[in-house]
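Submitted below is the structure of interest, expressed as structure tokens.
Shown here: the complex without one of its protein chains, the others still in place.
The block that comes next holds chain A.
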Amino acid sequence: MLRPRPRGTIRLLDRLSCPVTRPQILYLQFRQFSSLPTRSAPTSSSSVQPDSDRVPLRKQLKQEAKALRAQKRQRKESEEASREIWELTVGVEIHAQLDTTAKLFSRAATSASDLPNSNVALFDLAFPGSQPEFQAATLLPALRAAIALNCDIQPVSRFDRKHYFYQDQPSGDIANPAPPEPFARNGYVDLYDYDGIAREDGERIRVDIKQVQLEQDTAKSQEYPPSSQLLDFNRVSHPLIEVITMPQIHTPATAAACVRKLQAILQACGAVTTGMELGGLRADVNVSIRRRGEAPGNNHYDGITGLGQRTEIKNLSSFKAIEDAIIAEKNRQIAVLESGGVVEGETRGWTIGSTETRRLRGKEGAVDYRYMPDPDIPPLVIGEDLISRLQDTLPTAPDQLVVELTGPEYGLSIEDAKPLIELDDGARLEYYQDVVDALHSIHPGQDDITRAALARMAGNWVLHELGGLLTKADRAWDSEIIPARSLADLVDHLQRKLITGPTAKQVLAVVFEGDHRPIPQMLEEDNLLLRPLSREEYLALAETAMAQNPQMVEQIRSKNQLGKLGWFVGQMMRTGEKGRVEAPKAEEVLRELILGKA
């Protein structure tokens, strides 16, 4: 059973093949994993297979990669085919935990990692006689978010109560500002090609933000089958920000990009701390389709008319889940309509790894939340002065960061700028800035070109060299592993050619392992500084190498095989004193000796 399929079937891939090929991929991972504890040699896994069926692993991998590409192409083609007939419309709604120390309506702390039910005020448990105490400070991150999303902030907004019964909601009602008076509305978010929007959306697409709301989180419940539920009220009343976009998105990839962008903006402006990966942000999407070129649909949402009946998919917890769920729901709706059925307005769910959305609740509007103005919480009056102060102190927006990082001052590529901004909730970028600042402070008054070169080099080291070490060691980001000053010193030495590239990498690895001596001291003590070889020494090294391989020298000379010069450079570096042979100088000497020119 656990065996690669013969090549023949792979060619027969069609739309239905998705579930067929997928187990193969899973199987491979499974086999490698399961073989690890008992056999350390990777080749041993293939010996499990009977000889007659034996397929070399490399070949097998190639086949599977090919199958995967075919499947992707197939999927893309069928997506494109259906897109020509059907237009997809998606709106996004996200809930993100605001970065506040206190809860929305009590002074209890918001810390998520504490013992269950240790950060709970009487009001959080809806004790009789307790009252809400609105924590004005929670408003600041929410306002920053509204500003970063270009919203109009209402001078007066109101807290409404929303009612429903569930065990994770202690009061049976939650007080939150709800329609008709959200505290901010009419904003927008711009998505660029580098944000990962679908190709058909071009270079830029603008998605309007309908409204931004303050809400409070529910308790965490944990099921203990058959009949127990454990409730942790630490999370209750944790302030949430709810952002609702207009239904203006027409591709699954762009919907996922939109949520990713919203998360990046919310993190960059200091409104939220944790993203989707840690459960700090959840997304709902509403999905409808309509046949192109036909009379417009009868439904309208948020003032956009002519849409098909929409469904809502709740609680998507990863960007991939957003994209996959929308594709699945779109295909389900197409299948329903193509078979003559009617799409019901309902709430649906999505399980990671599944291929279909599943029905959760019936018709939209069936839940009547019975909104009521909260008599215990006065209306929120937000002054112009507060808004303008927050505007003035808002951190740089991600789009602006991209412009700056790819600009003349830093000179990074867009491929490097994006991950720098997004990695580790912005901590990587902060670290990068620290390194650049440190580089500038080492040699104040450098010219712009040198500064940019240093900044670009620092970007490479922060992202790739340091990133590689982290990946290899499977460690989480921590700015203390390599102090910013150490990395700056390293880059500085490298740039001034006081050490070689290999030495720099070697030193970085040593620091990564916990050697925290200052870099100059380490270079000195460990004798790592480059002591340049003399011309005579280079000549001697080159001549030795040439004497050992006269036929290669001849090939270079007669056939002009210049690529082989590099092999000689490598030879010189291996035979010469470690860390002292500089490749460019070695090549220069070789050219002179072999080709006779400088």
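Methods note: contacts are C-beta pairs under 8 Å (C-beta built on N, C-alpha and C of every residue); 3 or more make two chains touch, one makes a residue touch a chain; residues count from 1.
Rule of thumb we're sticking to: contacts and distances are computed from a predicted model.
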Undisplayed chain, where the name is taken from the UniProt record, one of "Tectonin beta-propeller repeat-containing protein 1", "Coatomer subunit gamma", "GID complex catalytic subunit 2" or "Glutamyl-tRNA(Gln) amidotransferase subunit A, mitochondrial": "Glutamyl-tRNA(Gln) amidotransferase subunit A, mitochondrial"
Option from A:L57, A:A109 or A:A126 whose C-beta touches the chain left out: A:A126
Contact partner of the left-out chain, one of A:E84, A:E203, A:E223 or A:D368: A:D368
Residue among A:E87, A:D190, A:D302 or A:D376 that touches the chain left out of view: A:D376
Residues belonging to chain A that touch the chain removed from view: 107, 122, 125-131, 133, 161, 163, 165-167, 170-173, 231, 365, 368, 370-372, 375-376
